[in-house]
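Attaching a single structure in structure tokens format; questions to follow.
As you look at this complex, bear in mind that one protein chain is not there, while each of the others sits in place.
Per-chain numbering from 1; labels A and B assigned in written order.
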Amino acid sequence: MMETTAEDLNRVEKKNLFASGHRACGGCGQALAARLVADAAGENTIACVATGCLEIFSSPYPDPSWRIPFLHSLFENVSAVASGVEAAYKALKKGPVNIIAQGGDGSTADIGFQSISGMFERGHNVLYVCYDNEAYMNTGVQRSSFTPYGAKTTTTPMGNRTRKKNLPILAADHGIPYVATATVDDYRDLQRKVKTALSILGPKYLHILAPCPLGWGHAGDLTVHICRLAKATGLFPVFEIVNGKVTNVLKIPNKKPVEEYLRLQGRYRHLFQKGEPSGMVAEIQEIANQNIERFNL
Amino acid sequence: MEKLPLGLALDLRKVVPYKTGSWRTMKPLYIMQTPPCTHSCPINNDIRGFLRVLADKQDYEEAWHILTRTNPFPATCGRVCPHPCEDGCNRRDYDTPLAINSSERGVGDYGLEHSLEHRKEVLTPRKEKVAVVGSGPAGLACAFHLAKRGFGVKVFEAAREPGGMMRYGIPAYRLPKDIMNREIEAILRLGVELECSVKVGVNIALDQLRQDYQAVFLGLGAQMGAAVNIPGEEAKNVFTGVGFLKDINSGKIPEVGRNVVVVGGGNTAMDCARVAKRLGADVSIVYRRTRVEMPAITAEIEEAMEERIMFRYHTNPVKIISDEDRVVGLLCVQMELKEADASGRARPLPIPGSESVLPADTVIMATGQEVDYDGLDNIGKRDNKWISTDEYLMTSLARVFAGGDAVLGQETVSAAIGQGLRAAAAIEDYLEGNVESSLASPPVVYFKDMNSYYYTRKKRFSKEAIPVHERLKSFNEIYPAFAPGEIIDEAGRCLSCGLCFNCRNCLMYCPDNAVNLHPATGKYEFDYDFCKGCGLCVKECPCHYIQLTLEK
Partner (left out) sequence: MLKYLEGSHAVSQVVAMCRPNVISAYPITPQTHIVEDLARLVGEGQLDAEFINVESEFSAASVVLGAAAAGARAYTTTTSQGLLLMNEVIYCIAGMRLPIVLTCANRAISAPLNIWNDQQDSMTVRDAGWIQLHAEDNQEAADLHIQAFKIAEQTSLPIMVCMDGFILTHAFEPVDIPEQKEVDAFLPSFKPQHIVDPRWPRALGLYADPRFYMEVRYILHRALEKSENVIRQVSADFAQAFGRESGGLIKTYKLEDADLVIVTMGSVAGTVKDLIDELEREGKNVGLLQICSFRPFPKQEVYRALKTKMNIVVLEKSVSLGRGGILASDIRWSFPRGEQKGRIISSYIAGLGGRNISTESLREMVARVEKEPVELAFLGLNQEIIAERDL
């Protein structure tokens, strides 16, 4: 558990605990997020990582880019593994230490859902960080339960027909003390949320939108800009849930139409045949509107 | 290769990272660019530099030194310059441009209050000596820069006191004499010799100077009023604009009577009109075109209007009407504007039958100025009016340089200072045998290339003039001193176009940790062993300090 003052929470951290030399694509949102998370958590942290892009590009033998202890086993069990680490530290009366479980779409919401649900329900003192890049990117951009409506993936070539699984709400409904969503464009906010989470005892969930230039079909230098648009359209609400109450919602004074966000990404190109938006765009706008209403953005 | 550890569990302190820099096809570079404020400034002041020092360190002293590196007259320019920098300011495309002019004044006033001294750049004196003719802004700026570079300088001034048009042209309510005096004295304290009441060409020959000195700079100004040639101009109380101002600024206050008519649309005309107003008269300005074509700076026109000076556009003088050789009126004709003439402005033509008489006790003809070439006729001219110079500001006479109004035609104090600066550099290059001028500067950065997301809108500093009726009671400045905190707040609005201001975005946004802050220099640097050239830093740098180039 981290002791934090207001000054600690607002300080921006750069410690190179997730160092150079990893094999992520240039402009990778997940690499950026993982870097910010590791630095915010600090050296007294154990990073448990699920199989996925992050694990693959950061942990080849013999040159991983982690400088804090790193533990990886399988795809779907990082929450259980982190639970085990936490139990060990408790049993051995070691610590205190920050234990962060990290995974992408699959290891959080699909194949790993059992594991994360169990971890939340049992109340382990672990922070789970989900890097949401809205598909199974590591295996080649296949659809996940986080793939948003209308997005093209290799297994939904006509555009995904289901809505994004709302894991932050599901996490909160397990009764855990802290849930938050964040994006990589606001590093100060992201790091503050990591530190806030680590100062709370119990299971915590942090859901970070991490654009994937390759999978989403945009240039690597637009990663930060795309996040801003995701927020400004209402498609990715940013908020915290503290002890079950939604709080600290990021309001959007100047809402942007979803079209501005969609047009920038190759995975939505099929929605703009001959330059005109198809009916799906209106449906996506409706989803954004619902978010805006639900969270009072 | 190392032996495999048990369970492939690796000690992280022994890792040799893989150099992902080899993937790169584009490479980011920190490239300083010229902000448009500096680019628009005739003196090329480091405006970004002095504003950021104020904003980041609240250090007025360092700001003053940055500004006076190029401009020895910050308090003066902060009052009289038409601030083209503000027109160029990129923040104009975001919310409102920086109040650079007021910031300059704040810094200049601080320098005077705290008696700051200029710093020499070359401490060992050089053997060359340079003569400067004219102690106006061009001459004094040239002397200033040469003195800082270690040259011996002597300034020859025809009038009784130094300052040129700053003293004898600009009225005190725009530029208090005390302010200007103290800035001139600070320049002289660098070791510049000054001799007044010496008119070169009359009291001493130019050729003499060319013999005694290694170079000569002519800052003659355009201090003679141009002849207007309308009938009746020999009457009493008919003045040229510069003549009228010269008298006022020398302490000779004429009786202007109740009605004063000023002819002309330039700054001189505005100054004459506003001075006359303060002398208690009702004042009209007569101009043959419209406001749009008036060459005077906007601030002057507006302040004149506030001071209830009447503007009569489309009006041209025809004849001065006098009674017993005293002016009683001005016969004027209405003009209509036709297609543009050679100056690019609409051509005014008189409307027959539209003549009328304006009552006038004093007529001031402020319709043009010329160089006083008395004794200097052999110098090459362009348009038969102004001194012609090559790109190194050398005149047709060897080792004789010139700058300011005498070269540019009527221009501003700042333009003259800029020329003085350039001439000093040209003189130094010439005396050292440098062929190439070192005046190349980085390209200009415009707002469209910047990332405005990181700036917040903020209200611009605004200066409050004292009420009009108060103003007209005296020749005191119409803008009182600014609170130092306000200037620092305003300086904080500077976007730092083209130069890093430590926002840390590049440091924080690099997914590869390939940007580091050097612990000793405090500067950011790229770790090219690992940079993949993704370009996120370029996109998120607010001030366009980073650019991508092709990797070799």
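Structure notes:
One rule holds in what follows: a contact is a pair of C-beta atoms (placed from the backbone, for glycine too) under 8 Å apart; a residue touches a chain by one contact, two chains touch by 3 or more.
Small disclaimer: the values here were computed from a predicted structure and weren't measured.
Touching the missing chain, out of A:14, A:35, A:67 or A:193, is residue A:67. Shown as candidates are A:77, A:181 or A:265; the residue that touches the absent chain is A:77. Listed for subunit B, the residues touching the missing chain in the whole complex are 4-13. Mapped onto subunit A, the interface with the missing chain covers residues 43-46, 48, 55-56, 59-62, 64, 66-74, 76-77, 79-92, 94, 97, 114-115, 117-118, 121-122.
What we mean here is this: only the chains that are shown with their structure count from here on.
Across the interface of their complex, subunit A is touched by residues 2, 8, 10, 12, 15-20, 23, 453, 504, 507-514, 517, 527, 529-530, 532-536, 538-540 of subunit B. By the touch rule above, subunit A contacts subunit B in their complex via residues 12, 14, 16, 18-29, 31-32, 35-36, 61-70, 187, 219-225, 228.
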